[in-house]
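One protein chain omitted, others in place.
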Amino acid sequence: MKVVLDHLTKRFPNRTKGEPDVIAVNDFTFEIPDGKLIGLLGPSGCGKSTCLNLISGLEKPTSGKVFFGETDVTDLEPENRGVGLVFQNYALYPHLTVRQNIMFPLQNLKGADKLSKEEMLRRADEAARMVQIEALMDRKPSQMSGGQQQRVAIARALVKMPRVLLLDEPLSNLDARLRLQTREEIRRIQRETGITTIFVTHDQEEAMSISDEIVVMKLGVLQQIGKPQEVYNDPVNLFVAQFLGTPAINTFTGEVQGGHVYIGSEVVLDAPGVPDQEVFVGIRPEGFVLDENGPFTLDLTRVEVMGRDTSVVAAHPFAQSPSVRAIISSENEVDTGAAKVRFSLKPKKVFLFAAESEERIRF
Amino acid sequence: MTMQNSQAELAKIERKARVKRVTGKSLTYFFLSVWGILVLFPFYWMLLTSVKSYSAYNAEYTPKFWTAAPTLANYRAAFTTVPLARYFLNTLIFTVATTLIMLIVVTLAAFAFSRLEFKGKNLVFTLFLALMMIPNELVIITNFVTITNWGMRNTFWGLILPSVTSVFYIYLLKENFAQIPEELYKAAKVDGCSDFKYLTRVMIPISAPTLVTVIILKVIECWNSYVWPRLITDDPNYFLVSNGIQEIREHGFGRQNIPAMMAAVVVISVPLIVLFLIFHKKIMAGVSRGGTKG
Partner (left out) sequence: MKKSKLKGWLYLLPAIVFLGIFMVYPLVDVFVYAFQEGFNFASQTYKGVGWYNFSYVLRDPYFLQAVKNTFIIVIITVPVSTGLALLISLGLNSIKPLKNLFQTVYFLPYVTNTLAVGLVFMILFKKTAYTDGLVNLIINWFGSESIDFIDGPYWAKMFVMCFYTVWVVMPFKILILTSALASVNEDYYKAAKIDGTSKGRIFRRITLPMISPMIFYLVITGFIGAFKAYSDEVAIFGTDLNVAGMNTIVGYVYDMLYGDSGGYPSFASAAALILFVIVLTITVINLMVSRKNVHY
């Protein structure tokens, strides 16, 4: 089932009197293809969860429409949309066993959809098998680990065979190891069921690793949609560039003059055809190449050798952050005693952004 | 303290401290036991007196702390001479009905305040809280008149109706309901669970401990209530145990049949004491969380 958001907007009245309305979701238009896993990504407070609530029907949009397939579901109540929802804190009913939790949505079905008790049990078992918790069916949520609880929550969302599965920060409450594991699990389940899935997270690594496509949001406004690697390699603005990638992109203030990119007095790169202007220069950590004769000089702070890679931590007066991080292969020898270190840059890993609009300047 | 004689000195200090500690502990236990006896003695005395025969009791110019020939005759008298069973049944009906109706009223209101959105909610809640400060004595006069005008004196409805709401319990439950995570509600909504079903299937089971507290407190209150029943009933067919006790005392067995009176007192006290002995942890926790007497 493909999901289409058409000029979707949600305003909330401001809590402070006299202030303008808060626009949690601002004129969203995009299409989620059938059977894909989409990561909805952005810093906290950017309207991701509101967006999810609009899709699930828990909230009604101020304007705009939501389509599931060709059907307009904007005015449908959540229970009639056929969505499954999974929360950060699992939201399992603490007084019910795993089996009862999974069966809960089925017991709400009315009229023609009503299922027999046997059918419910069979469906619950099936959903449990899907997330591999068959052995825990008689436990209470409090007797399970966070990862197990989240699997139950997913099973509960799957059991009514939803047309769309919505996951709201499903991994945030898990510890690092479980997070990785559960992430793979979600990917596997999504592949097996082929249910169109929307996954909200503030963790770009999480989104990048399992999504077919990612949607980057900021303050209610859609920034960019695309395959994770495409968005990473070709960000449309400074925000997207900074939000994706660990370690984060290094940003410098610079200037374009006569087709040359200046940071301070050094010409670090050529940018033919770009008009003269002030810019932000974004350089991915892997965009640095150690080069004694390179054009770009940094003040060396320290060197961190981490097995496969070496991370060179340095400083630069025009950098936007106190430290600049360059990742190079550990086969390179860095003179840790030196005060300066020189690099040349990989052009594909360097982005220019207009100083005012922070929009990408392509060259 | 110098280094040379420290060994002996220390031993002495140690001994002294131990003596002090032991005396302190003994005094504490003594003091606590005295209060324990003061608390238990009336119960012992009523039990003891209730098994003394009428003649034996009246022959004791100097009260005896023990009886050689216990008898259950007084209990028979308590149930036959005065309608104790009737009082008992009335109190049971009153307690169960009041508690049940109150639970429904209070739960619905707490649910509305904690889960539903509607205009004026906060204003109404503030007004409710303000009502908590109004003492019963101030409103009981009009309630007496109201129930009298409705012709409900000497009826169960007259007894029950004025005490089926409690702002305090609404507040207590609302606080408890509000602690249930928002996500559970959203999850239930997405699963097509109606508000009422969410209340009965999710909120009530989760809040069971608080509901039990409320039930316990209300049952104790009902079982011991005296003032309102006294105002509203003068037909012994509708007396509750408290009124029954007063009735027994003033007109019952004849003023001097103290053993029979005590038997009645024991019978009346037993249900709550048994309840307490079974649930004493829950009851004490419940009272310290949200109870004042009266």
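Labels A and B are assigned to the chains in the order they are written; within every chain, residues are numbered from 1.
Following the convention adopted for this analysis, contacts are C-beta pairs under 8 Å (C-beta built on N, C-alpha and C of every residue); 3 or more make two chains touch, one makes a residue touch a chain.
The model shown is predicted, which means the values in this text are computed figures rather than measured ones.
One chain is not displayed; in the complete assembly it touches the shown chains B. In the full complex, subunit B touches the omitted chain through residues 25, 28-29, 31-32, 35-36, 38-40, 42-43, 45-46, 49, 58, 60-63, 104-106, 108-109, 111-113, 116-119, 121, 124, 128, 131, 134-135, 137-146, 161-162, 164-165, 167, 170, 195, 220, 223-224, 226-227, 230-231, 241-242, 245-246, 249-250, 256, 258, 261-262, 265, 268-269, 272-273, 275-276, 280, 283-284, 287-288, 291-294.
Basically, only the chains that are shown with their structure count from here on.
Distance between subunit A and subunit B, defined via averaged C-alpha coordinates, is recorded as 56 Å.
Interface residues of subunit B, counted against subunit A in their complex, comprise 181, 183-184, 186-194, 197, 201-202, 205-206, 208.
Every residue of subunit A that touches subunit B in the complex is listed here, in rising order: 53, 56-58, 78-80, 83-85, 87-89, 91, 93-96, 104-105, 108-110, 156, 160.
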